[in-house]
Every structure is written in C-alpha cells, then in structure tokens.
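A single protein chain has been removed from this complex, and every other one stays in its place.
Should a chain be cited, it is by its letter among A, B and C, assigned in written order, with residues numbered from 1 in that chain.
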Amino acid sequence: VMRRSWPLEKAEYKRYGRQLIMPEIGLQGQLRLKNASVLIVGVGGLGCPAAAYLAGAGVGKIGIIDGDVVEESNLHRQILHSTSRVGMSKVESAMVFLSSLNPNVQLTPHPSRLTPETAIPTMKDYDLVLDCTDTPASRYLISDTCILLSKPLVSASALRIDGQLVVLNNPPLPPGDPKGGPCYRCVFPKPPPPESVVSCGDGGILGPVVGVMGVLQALEALKVLTRTPEPPSLTIFSAHANPMFRTIRLRSRKPKCAACSSSATVTAEALTSGSLDYVQFCGAVNPVEAL
Amino acid sequence: VMRRSWPLEKAEYKRYGRQLIMPEIGLQGQLRLKNASVLIVGVGGLGCPAAAYLAGAGVGKIGIIDGDVVEESNLHRQILHSTSRVGMSKVESAMVFLSSLNPNVQLTPHPSRLTPETAIPTMKDYDLVLDCTDTPASRYLISDTCILLSKPLVSASALRIDGQLVVLNNPPLPPGDPKGGPCYRCVFPKPPPPESVVSCGDGGILGPVVGVMGVLQALEALKVLTRTPEPPSLTIFSAHANPMFRTIRLRSRKPKCAACSSSATVTAEALTSGSLDYVQFCGAVNPVEAL
Amino acid sequence: MSETKDGDTIPITVEFTGGLEMLFSNQRKHELKLPAKDESEEPANIAFLVRYLCENVMKDPRKDLFVLDDSVRPGILVLINDADWELEGEDMYEIQRRDNILFVSTLHGG
Partner (left out) sequence: MSETKDGDTIPITVEFTGGLEMLFSNQRKHELKLPAKDESEEPANIAFLVRYLCENVMKDPRKDLFVLDDSVRPGILVLINDADWELEGEDMYEIQRRDNILFVSTLHGG
C-alpha cells in the first residue's frame, strides 16, 4: 500500500487555508474535522446556519434529519432554503445548498422525523449530534439517545427575541460516571407543563435571533471536535437586553438522573420497545404536532 | 386615488408571519422594514450572513457593494457564495442567492470598491449602512461618510477566533450635536500602526466566528430600523473565552472629534476632492491591497 | 409584608427572561427590597422569594405558569449570581444583599 505524502488534497489546502493557518485549528484540527461525522436534527432556523458553517468548515460527513417540507413562512429565518424550493422536503433542499457550497462533504439525508424506534439506529454512526428541533419531547429523546450512545450533544433553542445554548454530555462518559457532562434531564428533570410551551409558530421568532444561536451551535461543534471539554455552561441570549448575552455556570451530572446516573431508568431496551412515550411524558397539548 | 385596504400583499403576510405576530415587530415594524433601504459594504464573511437575514426579514431595498470576485478560500465562511460561482463577482453571486431567498427585496448591485470619490454618491440614498469590510482605511472612510450624510452605521469585524460589534452614529444627529451617537473616530481617533494590522488572509479566521458577528449586524440593523437608540456599547466576542461575549459601555461623542464635533475637519469637500487620503492616513504597509 | 422596617429589607435584583417577563408586567429587571425574614422569622431564602414574587410582584393571574406545588414550575431555571441554583442549595439558599436572581424559562423553539 502506497502512503500518500499529503494528508489533504491540494484543493483542500486552498479551501480551508484560512482555518489551517490558525494555531487553534491547524492541519491536525482540519484532519479531525475531515474525519468527523455530525448529525443535525432539524434543518429549520437553527439547523440551516449550523449546517452551512459545518459544511463550510469541512466536517467530513454530515447527516441531516427532518420530516418537514419548506414553507414560505420559513424563509425569513431558514436561509438555506429558497422560494423556488417551497414544497420540497427540507432535507432535500438543504442537500442542494450544502453540496453546492462544499462538494467535499459527504451528506446523508434522513427525510423523516426522529422517533424512539429510529433514534438509536439513526444516531449511532455519528460522532456528535446537534439538537436543532423545536419540541420538549424531541429534546428529551435526543438527549437520552446521546447518553445511551455516548455522544456529545450541542443543543440550542430560540423563541421571539430569546435564545439558549448548551453543550451536554461532554465529555460523553458512560452513565454513572460523575465526570461526564450533564445531560438534558440533569438540567431539566421534569418536562414543562404543556400549556407553558410556546412554539415559534405560535410565539413568533426573529430571524437573526435563531440565526445567531444556530451559528453558535456550529462553533460549539467545532470546539467539541477539536478541543478538550470546558465546564458546563448555558449561554442565554436576549436581543433587547443589555448585555445581550449572559453565561451561566451549570451543575454537573445529577446523582439520581433518570438518564445518566448509575440508577438510570432510561435504557436502550425501554427506548426501542416504545415503553418511553416522550409525547405522553411531555403531555403535549396537541400530540399530533409534537416530536 | 384608491387606497389599498391591506398594507402588505397576501404573500407577505405569509412570508413574514412569524415576525408579524411578535409585539416587537408587528405590522408597524414590518412596514418600516419594507420602506427601509440598507447598504451592505462588503459581502465577505460578515456581509454574507448579514445580507441573508436582512433579505429574509423583508428589508425593502438592499444595496451591496464589493469589488472582489469569489475565491475557493472564501467558501468556508462566505456561505452565500458557492463552488460553481468561484470567479464570479461577489456582488453578482450574492444577488443570485438573495433574489432566490426573497424575490420581494429590491437589490442594487455596486460591483466596485468604495473610494473617497464614490462614497457620498453611493451611500446617500440609503437609510442605514453596514460596515462589513476588512481594512482600517475603509472603516474610517465609511464612518466619515455616515457622519456627513447623517446615517447610522452598524460596524463589525473579526479575526481568528475574535469578533467585535458596535452601532455608531445612532441617533445620527448633525456634527456638533453631543446627543448624537459616537463615530468610529470618537472611539479610535488615530489609526493603528500598519504593522499591527492583521487581515483574515494573513491571520486566519474561523467561519462561525465571523458568521456570528455578521448575523448580529443584521440584528442590530433591524433594531436600528424599528426601535429607539440605546446607549453606545461595544460587544466583544472570543470563541475560546469564558464567557464568550462581553459588553463594554462606550463613550459618547468626543468633543474634539475630527468627524462629528463642531470643530470637525472632515467635510464633504475634503472627502470628494481627495484631500483626505485614507490609505496614507492609515499608512498601509501594502497600499495596493488596502481599501 | 410591606410593613417591615426599612432596615429589615434586603436590596436584590430579580430578572426574568425566556418569556417569563410577560408574566411580570413585561419588565425584565426588577429592583426589589425583599423582607429580610420570612413568615416564620427565618432568613429569607429562595422559596420565600418565590412566594413573595407571586403575592407582591406578579400581576398576571396565571400563577401556574410560574409556580407548581409551592416551588418554581418545571422548565424554569433559577440562577443565583449567574450560577445554577443547584450549585447553591436550591430553594434553601439564603438571599444576600445585592444578589442577582435570574429566572429563565427554557425555550424549545428552533
């Protein structure tokens, strides 16, 4: 077997030159990105910019999962899609954009919703997951699956003029290891009452607000892939507050967490058998629209 | 003359519905955006996301000025462009993207560099300017012109893993009025020594870092167009710092500022006659590449 | 509760974000003088602050969007001087002068 003398193609040195010359990335970091695979769950307001910047940076494999089709009311914030692609599946529309931005990235489409039955097989082959979804039920499902599969998780959310960002399960140590990063259930052991949950459809959303959170997810993803983990923190954003950003120190893993502690009740069997009903758990007001 | 019964087209209610239902925007705010014109100077790492979110939000008229062509090394961060448009002018490439995202926006291309001779005629018909350029000389030129024309200015910059954001000349009161917002010269009366100036080409840049700053420029632009001015502040960002964002209270207008005080020496005559040599003023190491 | 002597109050800042401000007259930041002792003459803690906010500050009748079973409802993070209250003793934390207490409602949109 002949060894290649250059670890990157000539065109890659050119394309990623502005990252390669930074000591924070360098050739080592670029190779880590090239060998990494990231799953983006949801290509809406968060997933669109997150996917664009991860594809731009040269993450080797990107999976995109979403069951929705592009609507005109998405376009003010979901900037990967376009007017002529209204009606197309969001996954397909995102593929058009991302492959034309960077043909070197291997894209895997998953044009359906994530469910408890499909979560483990869908997520198991990726190194890192981005939660860009929009319901409490999907957030618990994705976090639980990340714990079961030992994947770090970059989670963001936005509504109206507010946004939130947190890196979970980083480092992704086995359940019961208190040195692992906290999971979504450590921070939110119980789901919010359904009447307190407001979607972007009902509450509205300003495009650059969710855009900022999505770009920050891409940044945190690059940091997870190229750096050592930092202590857990929550970044909260509010467009009309002064200062707009605030960083909060978070707890470590909860000793009795249902998902990531040694007494965890969330298991792969419980998940795939359907005995964990996330829609029921979150008590959706309108279960048809949830997850 | 027959008055229309609906201030927006039916398709606009659909497209902007998620903004319209927010009390922070509402129909009033949407109409302000529709009647507004914004000039984006530079469609690189900052200008790409800024333009995308402003077009998405329904700003009525967007002008784009840039003299460069798309290069492969741009694509990791300049996500409006694409591999197949390498070699095309950045302005033309941006028009392709923006018109397919939102055909309702009236786009004006300015495919050339801003110079002291062209600055006033280019900028005079816009309500607001975004400085998305990359040299000290262009930053002084744009700020001076905004003062002469009484336009607010949203200025951002980025390098490696750092970013900065500031809203200048807001409110845009005449020179000499101490209640007007400070200008770039108030904050930086003297240009930095040329040997201390590092470009993204030389120093490198991480895509989501400049991306976050560009999206925040779009957000500040929407705030300038729909809200009353806030006290001047500088947002500084550093991807590996904790916290990543920090907000600094800035000074008000400098009583002896060369541009915005009652003793200003920067005049429209001085600008257009060429007696203000920005490249000379900033002492560019390589004048050919500056501005 | 408003009849305590002036020396018996603690000046604090209470903030609401993530939509919770809508329950508090659409005001994000409230400078309060909290009574230094609760109903049982114990030093004021977070549990007392939550009751105090419900009774004295919150005008919105939908109390269940803020409290449930005498505590902050699920989905609201309580942050004491920019740290998760779990790091500080949760609702037993005794409030100090000039503390900043931030209530954040989790968002789910994307």
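Just so we're on the same page, a residue touches a chain if its C-beta (ideal position, glycine included) is under 8 Å from a C-beta of that chain, and two chains touch if they have at least 3 such contacts.
What you see is a predicted model, and the numbers here were worked out from it, not measured in a lab.
J.: Using the touch definition from the header, name the shown chains in contact with the chain that isn't displayed.
T.: B
J.: Give the residue, chosen from B:Leu149, B:Leu250 or B:Ala270, that touches the chain omitted from the document.
T.: Touches the omitted chain: B:Leu250.
J.: Based on the whole complex, identify which of B:Val167, B:Ile205, B:Leu222 or B:Leu276 touches the chain you can't see.
T.: B:Ile205
J.: Touching the absent chain in the whole complex: find that residue among B:Leu39, B:Val59, B:Val105 or B:Val197.
T.: Only one of B:Leu39, B:Val59, B:Val105 or B:Val197 touches the chain omitted from view, namely B:Val197.
J.: Among B:Arg18, B:Arg32, B:Arg85 or B:Arg160, choose the residue that contacts the chain missing from this document, as touch is defined above.
T.: Only one of B:Arg18, B:Arg32, B:Arg85 or B:Arg160 touches the chain omitted from view, namely B:Arg160.
J.: Counting contacts across the full complex, list the positions on chain B that touch the omitted chain.
T.: Those residues of chain B that touch the unshown chain are 42, 44-47, 132-136, 139, 156-160, 162-164, 187-193, 195-200, 203, 205, 210, 234, 236, 238, 241, 246-251, 254.
Going forward, only the chains that are shown with their structure count from here on.
J.: Need the CA-centroid distance for the pair chain A / chain B, whole Å please.
T.: Using C-alpha averages as centres, the distance is 30 Å.
J.: Touching at least two other chains at once: which residues of chain A meet that condition?
T.: 160, 200, 203, 205, 246-247
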